[in-house]
Structure formats: C-alpha cells, structure tokens
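What follows is a single structure, and I will ask about it in a moment.
Note that one protein chain is taken out, while the other chains of the complex remain in position.
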Amino acid sequence: AELTKFRYALIAKPGIWDAAVLNGIDKKFFADEGLELELISPTSPADGLKLVATGGAELATAHSTDVIIARSKGLPVVSIGTNHQTGTTGVLVPAEAGVKDIKELEGKNVGITGIPFNKVMLEHSLKSGGADLSKVNIVTVGFTQMPLLLSQRIDALGDAISWDEPPIYNVQIKKPADDKSTYTYFTFTDYGVPRFYTFGLVGDEEALKAEPDSYKAFLRAWRKSVEWMMANQADAADGVIKQIPSISKEEAVVSLAEIARISVSPETEANGIGWQDVAVWEKQEKFMLENGLISTDVDVSKAVTNDYLK
Amino acid sequence: MNAQKTNHASFLSRLGDAALPLGIVVALLAIWEAAVHLLQIQPFVLPAPTEIFKELMISGPTVILPQLHVTMAETMAGYLAAIVVAAVLSVLILYSSAFRRGVLPLVVASQTIPIITMAPVLVIWFGYNSLPRIIITAIVAFFPLTIAAVTGLKSLEPHFIDFFRSLNATPAQIFFKLRLPVALPSIFGGLKVAATLAVIGATISEWVGASQGIGYLIAQDTALLNTTRVFASLTVLGIAGMALFGLVGLIERLSMPWIYARPTMAWLRAQRSPQSPAAAVARPRQ
Amino acid sequence: MNAQKTNHASFLSRLGDAALPLGIVVALLAIWEAAVHLLQIQPFVLPAPTEIFKELMISGPTVILPQLHVTMAETMAGYLAAIVVAAVLSVLILYSSAFRRGVLPLVVASQTIPIITMAPVLVIWFGYNSLPRIIITAIVAFFPLTIAAVTGLKSLEPHFIDFFRSLNATPAQIFFKLRLPVALPSIFGGLKVAATLAVIGATISEWVGASQGIGYLIAQDTALLNTTRVFASLTVLGIAGMALFGLVGLIERLSMPWIYARPTMAWLRAQRSPQSPAAAVARPRQ
Amino acid sequence: MTPDRGLVPAVEGVDLALNRNEFVSIIGPSGCGKSTLFNIIAGLLKPTSGEVALDGKEIVGRPGHVAYMMQRDLLLPWRTILDNVVLGPELAGKPMEPVRNRALALLRRFGLEGYENSYPTALSGGMRQRAALLRTIMCERSVVLLDEPFGALDALTRATMHEWLLGIQREFQQTMILITHDPDEAVYLSDRVYVATPRPMSFAGIVPITLPYDRGRDVTMTPEFADHKRQVLALLRGDKGATDALH
Partner (left out) sequence: MTPDRGLVPAVEGVDLALNRNEFVSIIGPSGCGKSTLFNIIAGLLKPTSGEVALDGKEIVGRPGHVAYMMQRDLLLPWRTILDNVVLGPELAGKPMEPVRNRALALLRRFGLEGYENSYPTALSGGMRQRAALLRTIMCERSVVLLDEPFGALDALTRATMHEWLLGIQREFQQTMILITHDPDEAVYLSDRVYVATPRPMSFAGIVPITLPYDRGRDVTMTPEFADHKRQVLALLRGDKGATDALH
C-alpha cells in the first residue's frame, strides 16, 4: 500500500535517546501504520517547533519548556505525548570532589550548557539546598562540558541528564558505565523544582485537527516502538549503533536502562506510554513564569492533549 | 583627469547622490515590511523591520548596548591581534620559501577547521576569561588579511626593487619604503574584510564559555524564541561592523593622499578661478 | 632580473629546498606528539598525531571519505555561487556609486551576522536539502572575494584608462581588457581566501539540518567525545582545503604567464648555453 | 582654452588649425603644456573653455577620433608585443587575421622581429617606444598625435623611423601632429612647426617649412634646412624679432 510521508523532527542529531523511533522504523512499526517517516535533525531544540509551526514538519520532539515558551510567543504548538515522564536534569560532581551536599558546591566552578531553563533550575536547587548563590561560580560552557570536567577546568556539570552524562563520564575515566560510586548526582526535582515532562511529541494545532488519523497512527507505532525498546534494551542499543556506529554499546545500554526507567510512571501504568497530566504542565508553567522564562501567562490546557493517544 | 568626471556635479546633484543610496535602503526595508505582512511571515521566522525597530527602542539602550560593549572590546583586541599575526606571517611568507612551503599549507589547513570545535580546547588551555575569545576572533580574522597583505607586498614592478637595490637599500628599507606603500591598497582591502570577520568571530566565540556579550545574548534569546530581539541584536552588530568597516575606509583615504587627496580640491579651486578666453584648437581649415 | 636570484640554485639545492618545509612539518608533528605524551594531554583534549593517523587509517576510507565527498560537493557549489555573486557585486560596486553607498553597507552589515543564526530561517525557506547549505557556503565565501576584486579592479594607473579611452574603448572593453588583467593578482588572492572559507562554510552548514557530510560527522563525534575521529576529520578537511587552495594557486600561475612564466625558462636555457669569454668592465686604471 | 587642472590655466590662447594630410610639429620647453594640449585634442581632458573640431564637427571631450601615442609608452604588461600592437583594431572589432599579419610584417620593419611573443618587460627602452609607435600607427585614424615618439631612439633608428613615418603619412593621407624636442626632427618631418611658450601655453610663432614635399635624408644638408632650423631655435630662445621675421 501507499505510505503517507510523515516528516518528524528529532530534537537534535540522532542519538541514543531516539532508540525507540530508530528501531521502530527498522521493525516496520511505522510502515505497518501506513507511515513513511522522514527524519529531520534541527540545529537547536526549539527549531523543531518552528518547523512544525511553519508546516515544515508534521511532528517535532521538544522539551516541555520550549513548548511553553513557544506558546507564549504565539506558536500554535501542542504536545500530544511525551517520552520521559520526568526530567532528570541535575548536577553531576565527580566523587573525588567530596561534595556530599548540594550546598558544598560553594566555591566550585559549575559548568552549564546555557539552556535558560536549566540555569533557572540549577539556581533554584542551589538556593533551596541552602547554598549562597554568589559563592558558586556558574560558567556557561555550551555543549562541551565533559572535556572541561575531565580536564578539571570545571568541578561539576551544572545541567547533566541522568541517562546521558553519567555513563559517558564513567567510560571516559575507564570505569564500568553503570558505576554509581564515581560521582554524586543531584536531581533538580529533588530540590523543589516541579516535575516536568520532556522529549515531548509536538504538532501544530491546525495540522492536528486536519489529520488526526495520521497522528494517531504515529502514536500507535511510537508506543509499540517504546515498549519494544524497553523490553529489548540491548537489541535496541545495537539497532542504534548500526546507524550511528560511533556510539559505545556499554554507554548505550546504561543510557537505555535509565531512559526505560523514566519512560514509565504511575500515570502510564494506568493510561499507557506517553500519557501526560495537565496539572504537571501547569506547575511547570507557573515555575517558569515566576522565574522570568516567560513574561505572560500561558494557557497550558491548549498546549497539551492526550486525545491522540486514545 | 579621469577622476574629474565624477566631480562635475554641482552641490545639488551631490545631495541627490546621497538621496539615492538612502532611497535604496528605505526601499529594501519597505519590501521586507510588506513581505512580512503580505506573506504573513510569522515573527519567529522573520520579524518586520518596524517590530525590530520597536524592540531596538525598548531593549537597545538597556540590554543590547551593554553587551555590545563587551563584544566590541573583544572584537578590537582580536582584530589588533589578527593584524599583528598577519604582519608577522606575511613577512615570513614573503621572505622565507621554507615557511611558504612548509608552514603556509598548515595555516591554510587550519582555516578549514570550524573554530567552534576548537573553542573548548582553547577554554581548557586559557581559562574562563576573554583570552580564548580574543584568540578565536584573531584566528577568524587574520587569514584574509595575511593573503591580502602578501598579494599586495608581491605586487610591485621588479624594476622598483632593482632601483632600490642600486641605492644599496637594506631589506628593511625595501620593505618599509617600497613594498609597504605599494601594498597599502591591498592591505586596506584585507583590513576591511578582517574587520567584519573580527566582529563575527567575537560574536561566535561568545557561544562558548562566555556569560556576557552580544553573542551570548543572541544564544539566550534564540533559545527563548525571542526572535525579534535576536534581530535587534543582529542589527546593532551590523551597525557596529559597518562603523568599523567605515573607520578603516576613512583611515585608508587618509593614508593614501597620493590616490585620494588629489582631484576634489583641484576641482573646487578650478571652479572658482576666472575663466580665460576661449580659443579653437585643431580646427581644420577646409 | 630580480627573480633570477632565487633561481641560481642547482638541482641539488632545490631538493634541499623541498626538504626544509617537509622537515618543518615533521618537526611540528614531533613536538605535538611529544607534548601530548610529556604533558599527558588527554586524548579528548588533543589526541596525539600518531593516534589521529591510526584513526585515519581505520575510519578514513570507510567513514570519513564518503562524508567528505558530500561536503566537497557543497563546497564547490557554494564556491562557484560565491564567485558569481562576487563578480556581480564587484561590478556594481565599481560602477554604481548609489550601490556602493546604498547597498555595500548592508552587505558589510550582513557579514557580521553569525550565519548559524540565519540557518534555521534558510532551512524553513529552502527546505531540508543541500540548497540552504550551498547558500550558507556562498554567503561565507563571497565577501572577501568581492573586496579583493574591487581592490584589484580599482588599482590601475589612471593613465591606462585614458589610453583606452583615447582608443574609444567601450566600458566593457576597459573592464575586460584592462581592469580585469590588472586585477588578476588581487582576484586570485580573494579566490584563495574564498576557497578555505567555502570549505569551512560547507562544514558549518552541516551543523544545521544536515544528515550527512563531514560537518555532520564532526558534530556527531564531538557530542560522543570521539575526539580522535574529530581530529581525523579535521585533518581530512584541512587536506581538502589545502588542495583547493593549491589548485587555485596553480590556476593563478597558469593565468598570469607575464608574471610567472618568465624567469625560470630563461634561466634554464641560459645555464645550458656555452659561456662566452670573460671581459672586465669599468676597471679603473689607477 | 583652459583645462581643469589646478589654479593656473595650463593652455591659453592656443589656436592650432590643420589642413588634412598635413604634418605639423609642436616644439617647446618641458612642462609648457604640450601633452596637455594633446590630451585635450584626444578628448581626454575637457577644457574649461575653447573648442576642438575635426572636419567641422565639435569633438571636445569625445575621445576616439584620433590615434594618440602618449609620452609614456603604456604597453600592457600582460600582453605580448604582438597583442599589444594590435590593440587598436582589436578594440575596434576589426577581423584580426589580416591585422595580425600586417603587424607581424611591420614588427620586422620596426626592428622588433623575434619579440612578437615577448612580454614588454623583455624589451629595451627604445624597443618599447617603437612598439608603442607601431601600436598607434596600427589604429589607422586620419589624425595621429605623437608625443615624443622618438625620444628613446638613437639617431640611426630614428632616421629609419622618420622616413618610414613620412612614407606612411604621405601614403595614407594622414594628418599628423608631433611633439618633439628635436628641431632637426621637427623641420625634417613637418609642413609647419609650432613653437610653444609656457604658462599658460601659447605659440610664440609658426615656422612654415618650405622644403619639397618628397624629401630624402639629404635635404637636411641643404641651406634651406639650416635656415628653418635657425628660425625654430630663435623662436625657442625667445629672440626678439624672430617672430617678426616670419609671416
């Protein structure tokens, strides 16, 4: 049968975080639903949203933060599902630093990527952890934190992701990828940052209304892919490595285990993979407003829907 | 006598000369504005000039200018460093065939390296100060200047060198009193290109390891989808680049009086001198 | 007669001439290698040349070269586009003072815009094909070429123009038969700079919306801390850039026989001709 | 006629009227404005006032009507001698095959045989000047301006060139104006010699040359020739009474 072309913007260049979709394509889950995916790799995480809003793609992967910011700027983007039930962004400190409490980051160089939301979360966590912000040297270093950490130009990664940097760090210092003793990790949501969804699937309001069936078909195939990935993590890693050979298997397996862990929540147990609670979005929106990431209140009920997962 | 032709204009038509380029700019802006409205281009793709202007009025003085200050300081430092590097390199390239064949290819190769890949290494080596950014700026700017300088320094007629040699001129004298003046137009061409590259280099360098500067502001605003302010920042950057380019052009005119100072003055004075009686020349008799 | 001096070398010393630059390269690599080992520089900061070479042997033919192919295709397309743009612009700048004063400043301003900020807009307008990348490459490369061309086209002595005018030459003839040959050295300087910029432009453009090319590979490998392969890719890129630069240099030599073709041949032939009896010149009698 | 050049009018009260097929020389002190006058006639400089007419048509500021050999040779360094020499016809869009053949024949006569494919840098001073002269002749205009075409030539080569030039001029019925510093040359070649004085340039006098139309080298040995030369020299020296002696 004729396959429908479906342009899907990844969040960046393809990576281990795309294991589900990459394997799903391979396993013909999408083809079975009548879809032929065309993968797009935008420059920055928000570019996928612009693409969706201008009709350059049917669907984009995006952080919930960026969806809220985009809505505040009038982009008619809607999240119809999410990969990760909670963001696990946090601080990674090598064990040698002897930092046992987030407060002890005082006097340290903490490198951050420059993603505005991450900086806000870091500062919030430091404050609520009792640290004097003025004593923590936060430096923006872009997406090159790891070499800087390894060469001790910075003492900690200020906005790591639990499934990404820890295994990379371990492999670089020649430890088992899943060794948790080599570093201390402070997850922001443990310091008063509200839980937030991330790696959401985002479409355009009009397009969603016009072609509900394609989107539903996509989500069915996508769910099947995620479930397969969670059940076959080692194979899923191999599936990604087949396309991106430079990824290390050891890292990939550890990453996927963590991604599988955060892909489920009590809500998904009840409603299935990808399901989102509007209340979680509302709390995040309030948090962003309070911290100046958006300047106007955004009606998040328009920014998120579970309709296409049903 | 050739330059005089363009000077036959009266003051009025000179005003007209200024009006036309201004008109072009205004026309381009108008087309842009119209396109945005007619094609309904969304502001996060391309904001209308009027929107950018409004944004400039709002956040220009308070937000953008302080950051521009930082970036321009880096720009100038990197630009000057680039000039020094280019001066040294072009002399080496000119005088040392070993350097020209052994090191120049490496310099050429280095220019194909996207500087952003090098940025972290520079930060690791030189720390979180403006030094890595100045180095990046210099690396981006020095090469076209070097090539232009070498082109200029090689461009003189060999007879002039013979003449200087016959005067027993030292190599330094041949360089400073002969090659350099001959190379000036080309060097100024290179300086102009390097000026714009320095601005862009400083801006890009702030993507990495900076927490201020207009490049940092642009990166932040891009992430926050503040597209209008991104364009306002780019506008300010463009004006700064134009100003630097214009400044170099002014210095160029002042440094080469034998090319630029001549005709206008003579023409003005000739206009004021009383006309002498007409006479026919080469009138055939038949 | 001035060029002859450098040609007095025998074939043997010419071999020596080639050995020295090679020696410099080898020496630099050795210093690098030693530094990495002695200072214990970690491979993700700066891999040793031997490591890079090993990596080149492993992934060069299978991984890097296919990507290089993509990037060089974009490079060449963008380079050619840049040449066309520069040709049009430099003619406009040369002949239209309205353009020079109205549009040139905008072109200058545009050069201070970090092209990566524009990339998403280009992708939105032109789609996920190689067109935006070719455009980015051209935008990065055309400006130094334009400035060099204008500098060269303006650099002739006015007497030559008068002479051509006396022959009733058309403006097109003055351009093609007078200004252009005079400008050639400067234009080739610009073409060389533009060649390296085209390579870097194409590479950077692959940061954005690409799914192949050496820039894409570098971005991937950077994110995955595959630093050694990043350096291997940069090495390949550098060699490609050097090759393009060298090719332009070769065309330069062939295009300007009146500058380059002369001395060597004459010298070679003179070496072979029989020597004539010596005679003293200007020997003072006292 | 005052050209636009600084405060001082360079050329004033100059009236130079030529018959078709006439050979006229201008002789005068260095810097008096001779080359400037040529630039005006050639249409390169616009005089503040005055007129230049050819065949009754005004040609002020309109170049292209005359062939002009400038004082500096202005050979194009990127062209071989042959390509330099054929520039005029090439710019005029003439078919190049016959032009090149003619040029090759003339290069031989001009003592430039074997240098067709050399670049100008390989030529001696006098050879460059001959190439520039040949280039001017190759333009084939009815009026030819020559600004010191023989300055860098030795007497022998010069004499050969004189005879050749006179032959050309007679054969093709051209009008020629020559700037020279050599009274012998002026008298030998011309129908009339204009003697110029400086600042602003004007003519101190005109010496009509009454030597036969068909003249050989030996004419220079005649007393008439010596007489004409003496007149020219007297005018040049600015002798009172010299002017009255003429006309």
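The letters A, B, C and D name the chains in turn, as written, and every chain counts its residues from 1.
In the analysis below, a residue touches a chain if its C-beta (ideal position, glycine included) is under 8 Å from a C-beta of that chain, and two chains touch if they have at least 3 such contacts.
Here the structure is a predicted model, which is why all the values come from computation and not from measurement.
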Contacting the left-out chain in the complete assembly, out of B:Val45, B:Leu92 or B:Ala169: B:Ala169
Interface with the undisplayed chain - residues on chain B: 159-160, 162-170, 173, 177-178, 181-182, 184, 256-258, 262
Where the unshown chain meets chain D, residue by residue: 6, 27-31, 34-35, 71-72, 111, 122-127, 130, 147-148, 151-158, 181-183, 233, 236-237
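By our rule, only the chains that are shown with their structure count from here on.
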Inter-chain centre distance, chain C versus chain D - centres from mean C-alpha coordinates, in Å: 47
Per-residue multi-chain contacts in chain D, two or more chains: 39, 44, 121
Contacts with 2+ other chains: residues of chain B: 1, 45, 121, 124, 158, 222
